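Only one protein chain is missing from this complex, and each of the others stays in its spot.
The letters A and B name the chains in turn, as written, and every chain counts its residues from 1.
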Amino acid sequence: MLPASFALLQEAAGVAHPLAGTAARWMWALPLLPLLGFVINGALSIVSAYHAGPADPGAHPHDAHPSVEERHEAHTGHDVTGGGAHGDDHHVVVRHRFAGLATIIGPGVMVLAFGLAVAIFAAMRGAGDAALHTPFVQRYFEWMPVGDLRIDAAFQLDQLSMVMILVITGVGMLIHLFSVGYMQDDPSYPRYFAYLNLFVAFMLVLVMGASYPVMFVGWEGVGLCSYLLIGFWYLDKANADAGKKAFIMNRIGDFGFLVAMFMLYANIGTLEFEGVRAQATALGPSVVTWICLFFFLGCTGKSAQIPLYTWLPDAMAGPTPVSALIHAATMVTAGVYLIARSNFLFSLSPVASLTVVVIGALTAIFAASIGLKQWDIKKVLAYSTVSQLGYMFIGVGSGAYVSGVFHLVTHAFFKALLFLGSGSVIFAMHRAYHATHSAEDAQDMRNMGGLRRYMPWTFWLMLAATLAIAGFPPFAGFFSKDAILGTVFLRARESTLADAHWLGIPGNIILYACYVLGLAAAFMTAVYMTRMLIYTFLGPNRSGERERDFLGEAPWIMTGPLLVLGVLSVAGGWLNLPESIPIGRVGLLEHWLDPVVGESTLRITHGAAVEASSTIEYSLIGAAVLIALAGIVVAWVMLRPERLVPKREARQEEGFERVLANKYYVDEIYDDAVVQPTVGVSRNLLWEGIDQGLIDNVMVKYIGTGVPRLFGWLGSQLQSGQVGTYAWVLVVGVLFVLGAFTIR
Amino acid sequence: MQPTLPLFYTFNFYVFGIVAIIAAVLFVTRRSPVAAAMWLVTTMFALAALYIMMDAQFIGAIQVLVYAGAIMVVFLFVIMLLNLGQPSDVADARGRGWKLVAAAIGVAMLAQIFALTRAHVQPSIPPGYLARQIEYTGVIAPVAGPLFNEYLLAFEVTSVLLLAAVVGAVVLGRRRTAVEDAADAR
Partner (left out) sequence: MLAEALFFSAVLFTIGVVGVLTRRNAIIVFMCVELMLNAVNLSFVAFSQVYGVAGQVFVFFVMTVAAAEAAVGLAIIIALFRHRQTVNLQNINLLKG
């Protein structure tokens, strides 16, 4: 039996793809460039660790005076657990000895990769839409030929991966540039860029893989880099713990990914995207549903959805640019990408799709409500990210794959901007507190306030991003969020999802409910984002008298990328204008992605194109805008920055506020329900019971010493020195040997 | 092997075989070493007859010469030298229980051997080939040919073995000198 992939290979060899011979033939260089950067930066980091001298005080983990590194880093990217004692008073800023080289290589490879990505994009545009109905697959070598299973190391270029490549290399390049400023004084500067480069390499493998296993390599690789970067300042135990938490929760999700792959192989014998797409309809409905649900379990881990979302807020322990790149713009959207990539599977299973929608909607509102009462500026953004990822899942779950990817792209723009902006703020706050040797929390919004006067650029850019995420027209988030909510509403009226039942509830009711939840989450989004903006930039300054003199705008290497992201956040909506708002060419992204997802979208809508009367469409848009405006106004009216006091004087929250500030106690519940029982069973049963009791005592002490002694005694009794005894033993042995042959 | 054999031949084959077995049983059960040795000699003669009946005349002759003639004589010599001709006072054989167990082991071993030799024999030479060869070249040449061609090295090594045996026997068997005893005593 020939695997379907083999046929594909023949096809690829026989008929030249329109992209063959264009810049797309260099696509293997896309992940290789950051990988090269990783190798060089990693080598620099290792070399400096071996020659640890005064030039790099922190490159040596076992330095006799780790306090310099630890304290400094604890300031720069503050740990998530809140106030730590920063008694640092003799810190001398010393740049890494290889900082200059790492500065050139780290962002340099990203610039090259982005340039190549643009060139490939141009080639795809040049080839014409009509010619690109099949993806451009490059096979490099046979990776796992095992029996019928044949997995090639192959990359695939199509419209969807192109979008992702542009986002990853583009936003990634900007964040690399930002990092040059943000991390300039870090003792482990080359190590940082090594990890960041490696992350981009793996992320590109993830989106370019031509089969699920290759994608899984990237999937695991970005998880590794995420772990490394969350725990980048590993001398602080909280950071290392946050890294472990992210890693372990992601493994739970990866289990789902693996099971889904196994089921795919068991049922159709191929794991290549094109092969699966061709044979997906041959799968039974329940099999498809299970495969999709297991894939979605992987998504909930990687993309921080209920129930596996708790790692993402803790992941803010990493440097802020990392939060921007990995935990907002790219890696956490891998789950959305996976579902968009597997649209041919999910569109076959209304139940699984409804699950995605419901989980997405619940996560959106749940995380948004937590975001209302967070004080740490990065925590607000983290929960906002979880919430926005929920939106993307509503989109891809309801079969609006284009809208989901559209929101992914715009979210990458404005959330990267928000994170980098908050990075600028933290950078300034930290610098100020550092100058005065204050031990205050540089990330707590209660310690900020009025920063608009000190960093106007950052303020205006953050304002743009806030309006974008709140869904205020004509910023990017308005179009993408509206597209998602509008589609859910339309799907509730007419689609395979609406006809299906989910846990006995009719699909259309669920979709309407999710629409309402989405609107509510949008309202909360507007509220908490406005709150963040007000507390950070408006009102009186609460940083402290002495610190005020040190507040100021970050260097241009940091503000520059912000500016670019600001433009994208404002104008990103033009990528996919709805037909109802024709202020430019409409539906660019929709048209672009049509070869990838068009078929599946039609399958969900019973073969009819998405259409709605303009009355409904305009009322939906109106509702969304009203909700956004209402959120902003409510926040504006209710919040009084004048009343706010610095963190050290703040009162405790009470009632429901407290529940929100403590994130619904989900971490505590998980701790009690999962972690503690596991630890208890491990300690009491596995360790003390089985390991110490059974193995150490019973087996080692009694059996382990008793049985050898018994045999020793028996053996010594046989050693009589009598030849006759030996003859007997020998003959009995011969009997056994002959007996073995006889029985055989 | 010829497909049909004269009855006389078969009869004699059985006779010698049964003689060999009976003599062996008697050999094992005699208490006197000299009697045992004599019964063993009988077994060997019977075996020599069997060899000759199976177209191994040369081996049969050697059997008589080496085993019955030389080795058994050495045994008898030693018995005589050590004055072991009478049944010894200490128990020579084991008790009844041990004998029964040994018999059981013997039966089990026989059963296993029979079970294992059920395999069908695929002859690699045609029937009567050995006999025809002997007719053409005499009884020694069929053995001597391979012995001095294919197995020449083994044959030469055998001479080394015999030399070693001779030296070993002499060293072990000689009486220790007074000087040596004195040296050991020190």
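Couple of notes before you dig in:
Just so it is clear, contacts are C-beta pairs under 8 Å (C-beta built on N, C-alpha and C of every residue); 3 or more make two chains touch, one makes a residue touch a chain.
Quantities reported herein were computed from a predicted structural model and do not represent experimental measurements.
Taking the complete complex into account, the chain left out of view touches A, B. Interface note: of A:Gly147, A:Pro540, A:Gly655 or A:Gly721, the residue touching the hidden chain in the full complex is A:Gly721.
Taking the complete complex into account, residues 1, 5, 10, 13-14, 17, 20-21, 24-25, 27-28, 33, 36-37, 40, 43-44, 47, 50-51, 53-56, 58-59, 62-63, 66-67, 70-71, 74-75, 78-79, 81-82, 84, 88, 90-94, 98-99, 102-103, 105-107, 109-110, 113-114, 117, 121, 123-125, 130, 133, 142-143, 145-147, 150-151, 154, 158, 161-162, 164-166, 168-173, 175 of chain B touch the chain not shown.
Across the interface with the omitted chain, chain A contributes residues 719-724, 726-728, 731.
Throughout what follows, only the chains that are shown with their structure count from here on.
Chain A and chain B have Cα centroids lying 85 Å from one another. Residue ranges on chain A touching chain B, taken from their complex, read 724, 731-732, 734-735, 738-739, 741-742. Put simply, chain B touches chain A in their complex at residues 94, 105, 108-109, 112-113, 115-116.
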